[in-house]
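Of the protein chains in this complex, one is absent; all others appear in place.
This part shows chain A:
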Amino acid sequence: MRAPSISLPRVAAVTPIPRLTNRTRAWLACLSCITFLVMLFVAAALLGRSGLDIDFLHRKLAPSLAYPFGTDWLGRDMLTRTVLGLCRSLAIGLLAAGCSSVISIVLGIMAGTMGRRVDSVLSLLIDTVMATPHLVLLILVSFACGGGPQGIIIAVAVSHWPRLARIIRAELLQLRESEFIHLSRKLGKTPSWIALHHLLPHLLPQFMIGLILMFPHAILHAAGLTFLGFGLTPHEPSIGMLLSESMRHLSTGYWWLAILPGLSLVFTVKLFDILGNNLRTLLDPRTAQE
């Protein structure tokens, strides 16, 4: 017995969506991240500090249209506190990561170019700092510097440089032995010409990516230090402080005091991670043309 023939509906011809190249995707991702971060700072400027005013009539309100992130124990708007806190944490993180990257590049170049003895000393220093537990070092330095924003910035700056310094050193050592560098030397090019035309284009992507990937570390550690009470003054908005405060109320059902600022922090940190990885795709000479 023959089965009845089934007439399949004709599929309409669909115009295929042009496939994005890796490079385009990376550009889009970077742009989205940067747009979000710019929007964050714009939002902070628009919201102002009025949301930080105490309002005993609107205390402990759950998230609503009027208060998307709810209100805290003193009736302060948690959205304003979160946005201002994120901006503050970002500013501290960026500054600290910037300082740290300067230390990295100076020490990395010194180790890679100033001979074996300097290299040994700096390598030992890098290993020592890397072997010290991060949080312990952060707490010690922050405490020794008197806490506050400057304490956090110094602590993060002096504890985050080794990884990037090691990368720059390794890259330099590898470059120095490259065929094209040897060739340039034999062709009579000056060391400064070689540095400008061969070393810098290879080092810059490593440095930029290292710097951007250092941001999330710095932001998280700044928040962590504040959470532990070694950072900013408690009433000033900062993500670490918001999370620290919220721990007191987690068990009492005021979930929005912890969850929403916490998620905002995770989201922002993840954005930097995405930004760094995509920038690597764009800047690295090995993948830039894929």
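By our rule, a residue touches a chain if its C-beta (ideal position, glycine included) is under 8 Å from a C-beta of that chain, and two chains touch if they have at least 3 such contacts; residues count from 1.
To be clear about the criterion, contacts and distances are computed from a predicted model.
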From the options "Transglutaminase family protein", "Peptide/nickel transport system substrate-binding protein", "asparagine synthase (glutamine-hydrolyzing)" or "Na(+)-translocating NADH-quinone reductase subunit B", the chain left out of the display has the UniProt protein name "Peptide/nickel transport system substrate-binding protein"
Which residue among A:Gly108, A:Pro205 or A:Gly224 touches the omitted chain? A:Gly224
Options A:Arg25, A:Arg49, A:Arg185 or A:His235, residue touching the unrepresented chain: A:His235
Pick out which of A:Ile139, A:Val269 or A:Leu283 touches the chain that's been left out of the picture. A:Val269
Identify the residues of chain A touching the omitted chain, counting contacts across the whole complex. 53-54, 56, 59, 73-74, 134, 147, 216-217, 220-221, 224, 229-230, 233-235, 243, 245, 247-252, 258, 262, 266, 269, 273
